[in-house]
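A single protein chain has been omitted from the complex, and every remaining protein chain is retained in its original position.
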Amino acid sequence: MKFLGKNVQISDSAKIGANVRIGDNTVIYENVEIGDDSIIANNCVIGEPTANYYSTESHKNKPTIIGKNALIRSHAIIYEDVQIGEGFQTGHRLTIREKTIIGNHCGIGTNCDVQGYLTIGDHCHFHSEVHICQFSTIGNFVFMYPGVVLANDKYPPTEQVIGPTIGDYTQIGIQSSVIGDVKIGANCFIGAQTVITKNFEAFAYILGVPAKRKGDVRDLKSESGEPLYPWKNRFSRGMPW
Amino acid sequence: MKFLGKNVQISDSAKIGANVRIGDNTVIYENVEIGDDSIIANNCVIGEPTANYYSTESHKNKPTIIGKNALIRSHAIIYEDVQIGEGFQTGHRLTIREKTIIGNHCGIGTNCDVQGYLTIGDHCHFHSEVHICQFSTIGNFVFMYPGVVLANDKYPPTEQVIGPTIGDYTQIGIQSSVIGDVKIGANCFIGAQTVITKNFEAFAYILGVPAKRKGDVRDLKSESGEPLYPWKNRFSRGMPW
Partner (left out) sequence: MKFLGKNVQISDSAKIGANVRIGDNTVIYENVEIGDDSIIANNCVIGEPTANYYSTESHKNKPTIIGKNALIRSHAIIYEDVQIGEGFQTGHRLTIREKTIIGNHCGIGTNCDVQGYLTIGDHCHFHSEVHICQFSTIGNFVFMYPGVVLANDKYPPTEQVIGPTIGDYTQIGIQSSVIGDVKIGANCFIGAQTVITKNFEAFAYILGVPAKRKGDVRDLKSESGEPLYPWKNRFSRGMPW
């Protein structure tokens, strides 16, 4: 009994692909494009206008493009001026602000808060309650776990800020912070509740408050002695290899 | 003016008990059973189908059972295949995924995220923004405070994971992490922002990153010299004693 079409609003200027299903109480605003075979579940808002809408009568929504095969779960809010690749999957109550670019085959979990003015590569997966600040640059195959916060200001408040850059394949453990214009290399593993305010090279195992390089991730072994990283060699669910 | 019945959807196969009130814009899906005298507030989704629903036309919702005297506040999402005992109370925007079993007289606060495939005992109380990972086992009278994260993977990502086991009466302070297949004994107190990746015996006072046993909780005294733990002796609000 989902997708009954009850209390749904879709703008005349929205382009809805073939075989798209849209849940009850969902709103699709002007200039939204949704790719074929996508599902937008109940109570979502797609193409939410920015604050300018409230003050400027002539406000025109910029394009919001969601690629094919998306599954956007209920209560998500995705602003205007967002581009998302194909195969996008979300949890519930996701927020994505304007000027966000997301690659293909990404997943973003329940209650995540993506602040806009940022780029996320392909095959990234953010678990629940992840907060990505403005002006961040996230590579490909980057995974973040519950409660991670990326922030763009080491000594707040500041008028001009730049967010973190996270390298490909890097894993960020639960409730960790990455703060300011810092660069984390590829294939790093950042342990839980780590606070990063400086750069780290590729393959670093990073831990602590403040964060320190504890070693090379390639030296981390499982209980049975197998190398844990690069994780590409031991994890394939949903991955292209 | 609540419970006007506006824009409510209730499946024909749902079993709604006597004197149940259901808020506006709420959806009750197939195979949901709600006990007598319960309140489901506005904008809730009860019996949300799992992802299989989107790909399998023949998907049948598994039973979702909510015991009598529940008070489920607005914007909650409770999946199919969930069993909850009587006297359940929630904050707003709770998420409970499939295969969650919750005992009697539990309370789960605003924005909590219960990931499913897990068991919670009786009289547990989770304050706001608590994240419980899959494959966790929570005892009775366990309280968790805002921002606590239970996670099931010490070196992510991993295909096979087991979550924490938390003993009866244990208290987990704000923003703490409990990670992996660890066992925390009964009557422990875990201080704020602690990171636990190993086992602890009962009555441990646990603190730090990484977590250490700081002493026996029975030695903790109030300013007036009274013992603080076991807390059962000094706290009774909502408890059966």
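First chain written, first letter: the chains are A and B, and each begins at residue 1.
What we mean here is this: a contact is a pair of C-beta atoms (placed from the backbone, for glycine too) under 8 Å apart; a residue touches a chain by one contact, two chains touch by 3 or more.
Because the structure is predicted, anything quoted here is derived from the model rather than measured.
Among B:G103, B:G147, B:G163 or B:G185, only B:G147 touches the chain that is left out of the view.
Among A:S38, A:N69, A:N111 or A:T170, only A:N111 touches the chain that is left out of the view. Those residues of chain B that touch the chain absent from the view are 1-2, 4, 6-7, 24-25, 39, 42-43, 71, 74-75, 91-93, 110-111, 128-129, 143, 145-147, 171, 173-175, 189, 192-193, 208-209, 220, 222, 228-229, 231, 234-237.
On the side of chain A, touch with the chain left out of the figure occurs at residues 7, 9, 11, 25, 27, 29-30, 43, 45, 48-49, 51, 53-54, 75, 77, 93, 95, 111, 113, 115, 129, 131, 133, 147, 149, 151, 153, 155-159, 175, 177, 179, 193, 195, 197, 209.
Assume only the chains that are shown with their structure count from here on.
Distance between chain A and chain B, defined via averaged C-alpha coordinates, is recorded as 26 Å.
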